[in-house]
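The structure that follows is given in the form of structure tokens.
Just one protein chain is left out here, and the rest sit where they should.
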Amino acid sequence: MNTLGINEKKTEINRNLQSSVSILQPYMIGSIPIDKLKPKKVRKNTELTLWERLYIPEIVRGMVVTTRHFIFNMIGFVFPPNGKKRSIFTVYYPEEKLTLPDAYRGRPVLVMREDGTERCVACGLCEKICPALCISILGGERENKERYPTYYTLDMSLCVFCGFCEEVCPKEAILMSDEYEGLAEYDRKNMLYPKEKLLVSEKKLQKRIDYVRKIYSKCNY
Amino acid sequence: MELSITLKKLKERFHNSIIDIHSFRGDDTAIVKKEDILRITKFLRDDEELLYNFMMDLTAVDYLGREPRFEVVYHLYSLKYNKRVRIKAPVPEQDCTIDSIISIWIAADWFEREAYDLYGIIFKGHPNLKRILLYEGFKGYPLRKDYPVRKRQPLIGPEN
Amino acid sequence: MSYGLFLMSRVCNFMSDITKELHTEHMVINMGPSHPVTHGTVKFVVTLDGETIVNFEVEIGYLHRGFEKMCESGLWEQAFPYTDRLNYVSSMINNVGYALAVEKLIGIDTPERCKYIRVIVSELSRLSDHFTNVAASGLELGAFTAFLYFVEARDLIWDLLESICGARLTSNYVRIGGLKNDLPEGFKGHTARVFKRCRELWIDVDKLLTKNRIFLDRVRDVGIMSPDDAIAYGFTGPCLRASGVPYDVRKAQPYLVYDRMDFEIPIGEKGDNFDRYLVRMEEINQSMRIVEQALDNIPDGPINVDMPEYRWQSKDDIYTKIESVIFHFKTVVEGIKPPEGEVYFAVEGGNGELGFYLVSNGSGKPYKCRVRPPCFPLTAAMPKMVTGSLIADVVPTFDMINMIGGECDR
Partner (left out) sequence: MIADLIEAVAKILFIFGVNMGFFAPVLGWVERKQSAVMQDRVGANRADIFGFTLIGLLHPVADTIKLLTKEDFIPAGANKLFHTLAPFITLTPALIAFSVIPFGGQYEIYGHTINLVIADLDVGILFIFAFASLSIYGVVLGGWSSNNNWSFLGAMRASAQMLSYEVAMGLAIIGVIMVYGSLRLTDIGAMQENFFKWGIFLQPIGFILFIACATAENKRIPFDIPEAETEIVAGYFTEYSSMKFIMFWMAEFLEMITIAGIITTLFLGAWHIPFISSKMLLSLFSFAGANGATILVMLTNIATFFTKIIFMIWFQMTIRWTLPRFRYDQMMKLGWKILLPLSLINIFITGLVLLL
């Protein structure tokens, strides 16, 4: 009790590192020296200073901040800065859209070759790795002995957009597209996406295919 | 293998209560008898060379098919010596109780309630041992290995 | 003189009679689970005497999803999306913590570049966590503008995270033995731009709140925890540091490359809400410093371990080599198989020590995947902090604890 009181006084007098060591002594981590631990006192005062006691100056200072924002934003609305529509960063969503980063993970889609068939060979890896258990596949065989999914359903009401299916797929057959619209439905039955709804042509997905090749390429291992 | 100071001291002091010690991947672990858990934790907290003042975590593990079936796991941390230790106390299924350590670390309050809630282990001496994450009226203990993943609970609520 | 005393005593008697005869009763109110202050779903059963809190009970569990049971029923890798949803404001830290715990269980080390990137994403997540917390506490005290300034900053940070991993909240970025992908091109410049704006906003919020008497009155000397109490209650993170205990997992048991970074641990003095606010504000600065240092020093090289049995192989190999494909199928279907054993690994999360306690029985699924939620003991100490104060004090105290439903209830 007594020692604590002394320590408090000390810290009031000088707030260098040394004094903070003394007050912290019982709570120091033993094996770490103080110059490595680098504690930093953030509390300047335990009592209100006179400046803080007066309400008005700080209120005025706060109002200056908000008024500055107000004026700059008003100017930004009327005279937009170069290359932007307005100085604030809000995007008027349905009319304008964000430029999505390359990494963006939208709804999973199946890649369709140019002849209209899917790349998928129904190996079932995506079905296995999916943490939400939203993919179900039934494999079949074409006349040319090529395996393909006769039945590929993705339950969008379960999908968590984790991207594992894309990561494990050995054929680049399932990809996370950049589509994020129109996924909400009033009926859960509509959210069971059959194969036809999932297929997207190769050309549209070329960018994503390149990106996936890049990020999972050998140089990263 | 060189024993750390915590395990050495524990072994010296409580050689009758210690069932096993090991330090897998550098985590000091002591498996102790559940009857002595209060004495051991008190010693760990108060001993000058140990001072495990933090109770970081308390949980239980269900080893279904092994005897004793449950293990209550305590993770302690010593601020002064910057060390961690894990204390495990096996609890058999027939006598699914262990002493509450709430008198030693108040932090154990909710953790013990949680372990009771999810594993059904009764902490003797806990002042307010009731379900915490689940609701009153939940049937069974969901983290036990014999609780099916897809099990459904009966609907509860006020009856009209 | 004596008559005056007599009068005084009569008046006093009369007053005490009044207070005796006044019919007062305690009022029990339910704050939550859908009350504006309980942003993470939680319920307080508050007994009030007028406006003073007589009894305070916390009920959690409204967001309980069975995290552990889900993890136990999936593969080791499949736990990553679940960890995203623990502390959903700083999901990357959970990813990193889980990956590090599994790596400790397996006993592997990741490449340098991977470690640096993990530090960067952890600190960015911490930034988003602290921004949200400080902002929300301002909002709930009525300072709506400060809230939106920091939400803007947080949104910019989320833009950064999105450009790394492709999602703002559900990151799912870190993998066992590596990362999903490398940093995007031009990331350093993007970060510098974002941090410039964040610092401007930080200064604005600082001006709006830190010295404002109204704000000070609300947070000073409210929800005090002495260091000993804080330790006994199992506080970690900013709340513990606000009490004056310089415990930070990043310094105490440095993981990744935190021992090479130069940063300070802000500590408070009294352990009240104002200290917690100040500590968080300072940690925002320190985190930005760490990110900048890490971006300056980041080495080139691979980001994944070249161990097919733990980290899925590169697509180049899978497309070209039949053995790789077969092995890939094996690891994906059976999952990686860490050796039998158990580990506890702690990282510094947004709210404190985020520990993962993993038990493996040598199979592809975790036998137990326990997470030590940092805000669980913090929430448990709520009754201690607010009993006896006014009902309005629940607001800043609960905000500064930063209870995140997803993490507390799992």
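We just call them A, B and C in the order they show up, numbering each chain from 1.
The working rule: contacts are C-beta pairs under 8 Å (C-beta built on N, C-alpha and C of every residue); 3 or more make two chains touch, one makes a residue touch a chain.
What you see is a predicted model; the values in this text were computed from it and never measured.
Taking the full assembly into account, the omitted chain touches A, C. Interface note: of C:Glu152, C:Asp248, C:Glu264 or C:Glu407, the residue touching the hidden chain in the full complex is C:Glu152. Between the chain not shown and the residues C:Gly142, C:Gly189 or C:Gly362, the one that touches is C:Gly142. The chain not displayed touches chain C at residues 27, 29, 35-37, 51, 138-145, 148-149, 152, 208-209, 212, 214-215, 217-218, 390-395. Think of the hidden chain as still there; on chain A it touches residues 56, 59, 62-63, 65-67, 69-70, 73-74, 77, 88-90, 92.
In this text, only the chains that are shown with their structure count from here on.
Inter-chain centre distance (chain A to chain B, centres taken as mean C-alpha positions): 36 Å. Distance between chain A and chain C, defined via averaged C-alpha coordinates, is recorded as 16 Å.
In this assembly, the C-alpha centroid of chain B lies 24 Å from the C-alpha centroid of chain C. Within chain A, residues 27-29, 32 each touch two or more of the remaining chains.
Taken residue by residue, chain B touches two or more other chains at 79, 82, whereas all remaining positions touch fewer. Across the interface of their complex, chain B is touched by residues 27-32 of chain A.
On the side of chain B, the complex with chain A involves touching residues 79-82.
Chain contact summary for the complex, chain B toward chain C: residues 24-25, 27, 29, 53-57, 59, 61-62, 73, 75, 79, 82, 84, 86, 105-107, 109-111, 114, 118, 131-135, 142-143, 147, 149.
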